[in-house]
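For this depiction, one protein chain was excluded, whereas all remaining protein chains were kept in their positions.
Note that the chains take the letters A and B in the order they are written out, and that residue 1 is the start of every chain.
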Amino acid sequence: MSVLIFSIHWQVMVVLLPLAGAIACFLWPRRGVMLALVCALGTTLSVAGLSWLVVVEGAQRYTVGGWGAPLGIDLYVDGLSLLMLIVTSVVGVAISVYANGYFERSRARAFWPLWLFLWGALNALFLSADIFNLYITLELLGLAAVTLVALAKGAQPLSSAMRYLLVTLLGSLLFLLGVALLYHSSGSVDIAILAERLSASPVVWIALGLMVVGLLLKTALFPLHFWLPQAHASAPAPVSALLSALVVKASFYILIRLWLEIFPPNNFVLGQLLGLLGAAALLWGNLQALRQTRLKMLIAYSTVAQLGYLFLAFPLANIIGWTGALYMLLSHAIAKAAMFMAAGNILRFGGHDSIADLDRIVQRLPLTVTTFALAGVSIMGLPPSGGFVAKWLLLEAAIRSAQWWWGVVLVLGGLLSAVWIFKVVGYAFTPSPVPHEVRAVPASMEWSALALALTAIALGLFSSWPLALMMVGLPFGEGGGS
Amino acid sequence: MTLLPLIFDGVLGFTLLWLAWQLLGSPDLFRAIVLFIAFGLLMALIWVRLDAPDVALAEAAIGAGLTGALLLAALARLGPPSETASLDNQGDRASVAEGGGLPFRRWLVALHLVLACGLGYAVMSLPSAAPGLSDAVANSLALSGVSNPVTAVLLNFRAYDTLLEMGVLLLALLAVWSLGSTPDAPPDDQPVGGVLALLARLLTPLLLLVAGYLLWVGGRAPGGAFQAGSVLGAAGVLLVLAGWRLGRRFAQLPLRIMLVAGLVLFMAVGLFVMLVGGDFLTYPHASAGGLILLIEAAATLSIGMILAALFLGIRPDSRADQ
Partner (left out) sequence: MTFFLFFALVGIGLFTLGLYAVIVHPHLLRKILAVNVMGSGVFLLLVALAKRSDSVDPVPHAMVITGIVVAISATALAVILMLRVKGETGRVKLPETPQE
């Protein structure tokens, strides 16, 4: 049994299974659902196999084509990338179940292959140890995400998809220019080799600057977030969920990888700058969320805010800060996916997502309201939830590195998000004077959302395992950060 | 003695910049696209000058030819140019007004000048001689199964990139088909000009021949799957323009199988060599040449079909569905 597990090249399976699934769904669209669900299951099992391998044997380097860097391309998996793969699988399975109920036949035909392509792109991205290869996965990811946004009908989704496409292409080109400069100054595109060869020279700083700006554009860090709220809000609900949960995190993952591995050590100013932008995102996003009248817009602005937390780790630059940010990434991915799915249920049920008219859904969709509230608990960072653990870690890191003001920002952000969450839940509990026309919501849509919300809570109760996993292969170095 | 090439390079470079400036600033979109095609052809010349004949072929066929055709077709579908141009200009003025007007643009220009200077400084400060990976490629070339180093990189050393890139191409087609059926797509039964039909009839066999040649020769000389595929795609575009469409029965599963054949075969070969006992995409040295040719043949077919389908823009079987 264990021989079998170690002899299968799980890294390859994790990338190829979704791609093969996408092709199969394209060839036989009538069987799309079945093929996609089988692939989702297979991919998840492969991630599980890979996890076993990594937990038992430590970080793995895999040479595609047998050449090895710098000539060939390497795949590299450590605790950090494994964690991203696992989050993707958890959210991915839930979204697959949800989407099965959400899409009617004509749009399902388009959705399944695109979604599996996106999943494959995410997995390839998390495994890649080669910055040019990362560029291709970024493009694959971007094109799939844009098309999924445009699957929603109407003028607004199309306009926001178009804007999203231009932004993501711009981000990729900035990244590629950085890759070109790094290749020509070091003769390699492998991250580990770059880490050895690069020293703090002007070319390296300019190249890294270009890459950071490109990635920030894709991650939608304030003030480069202008494209996100509309794109995430106007997409179909399962797509909103996977955009907010996974797609923006992918470019953040690359950023964190570059920062930890190849950035020259004297990057204090840049770290403070990223932290400041993160704090601004946190406050601005939450304030904007408060002003929104439509539920999905509100949740999208909350994504802008929550992305801010991730950047607080850069100025803190210690191992607790990094684990805190990653834990935030993990719990936000799961909670936000649940929240968007709940919003999709409400939209389906009442035909609108105007916050002021959310009354009466409590009696009719108790599971969905529970989902929203539980996800809200994690997003606010109340115990016991993943969000709480993450904020606790970040707070501890702020105190340890004697930068208490980041802790103030952290608490303020949590308070602001509490205000809008209670506002929404409050409306939902107001008895309605007017009867609405309603449409049934499939059970699979309600339960998959609830399962994710419960997972987000469980992350607060069982935090030791994911935290231990992050440390495999010491992605944050011995002392952590720089 | 070195004056002539110097002048030649200078003219090439500055003409390229001038073309870019013109095509981005020209108020007439048709003219802009024509200039873009000229820009692509000039790029191809520069690739030759930089000893990159493989890139030159790809640029001429894809960068200038197919992208240009795609954009011209898009412009035709956008409707009468006068209307769009006036809308464009109105919008232009509006955005200048909203964006803070002239001061905003001045800041933007200044910012871009700083960026350009910074980048220029970065390039100038690079070491003047660096072999990159040319030695590593040269040392392993004998084991790669082909003697054209670019093909060796594309299909052996960095084959995984190429595999994912085939995925990007297929994904683009999926995307275009999912979003397709534009309200004013050109009608299928438009009258076909006699000259165009004649041209298609004359050129298609020639293009097929060229594609076959490029595919065959790609192992040892400039050429390969992408160049051959794009020539095949050009033939497809020509046929589409001449009014030729796939038969309804063929436009279903058989077409889709041909579209994915390149990627599927690529993945299958990669997995097969893994089962034989190696890492993914590690060809045995003895059979590497044959495997690469096999992959390239399927890739050429798929690339050509996908490029032509991207140009067509809508699912060929969309009518059968309704």
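What we mean here is this: contacts are C-beta pairs under 8 Å (C-beta built on N, C-alpha and C of every residue); 3 or more make two chains touch, one makes a residue touch a chain.
On a predicted model such as this, the values are computed, not experimentally measured, just so you know.
**Q** Of the residues A:Y76, A:Y183 or A:F263, I need the one that contacts the missing chain.
**A** A:Y183
**Q** Which listed residue (A:L170, A:L287, A:I399 or A:V438) would be found touching the missing chain in the intact complex?
**A** With A:L170, A:L287, A:I399 or A:V438 as choices, the missing chain is touched by A:L170.
**Q** One chain is left out of this view; which of A:L45, A:A59, A:L158 or A:I399 touches it in the full complex?
**A** A:L158
**Q** Against the chain that's been left off, what residues of subunit A make contact? List them.
**A** So the residues of subunit A touching the unseen chain are 132, 136, 139, 143, 146-147, 150, 154-155, 158-163, 165-166, 169-170, 173, 176-177, 180-181, 183-184, 226-227, 229-230, 292-294, 297.
**Q** Touching the absent chain: which residues on subunit B qualify?
**A** Counting over the whole complex, subunit B touches the hidden chain at residues 5-6, 9-10, 13-14, 16-17, 20-21, 23-25, 29, 32-33, 36, 39-40, 43, 46-47, 49-52, 54-55, 58-59, 62-63, 66-67, 70-71, 74-75, 77-79, 84, 87-88, 91-92, 94-95, 98, 105, 108-109, 112-113, 115-116, 119-120, 123-124, 126-135, 137-138, 149-150, 152-154, 157-158, 161-162, 165, 168-169, 171-173, 175-176, 179-180, 182-184, 226, 303, 307, 310, 313.
We adopt the following convention: only the chains that are shown with their structure count from here on.
**Q** Applying the document's contact rule, which stretches of subunit A touch subunit B when the two form their complex?
**A** Spelled out, the residues of subunit A in touch with subunit B are 9, 12, 16, 19-20, 22-23, 26-27, 62-67, 70-73, 110, 113-114, 117, 120-121, 124, 132-133, 136-137, 139-140, 143-144, 146-147, 150-151, 177, 181, 183-185, 187-188, 201-203, 206-207.
**Q** Any idea which subunit B residues touch subunit A in the complex?
**A** 118-119, 121-123, 125-127, 130-133, 136-137, 140, 156-161, 164-165, 167-168, 170-172, 174-175, 177-179, 253, 256-257, 260, 263-264, 267, 270-271, 274, 278-283
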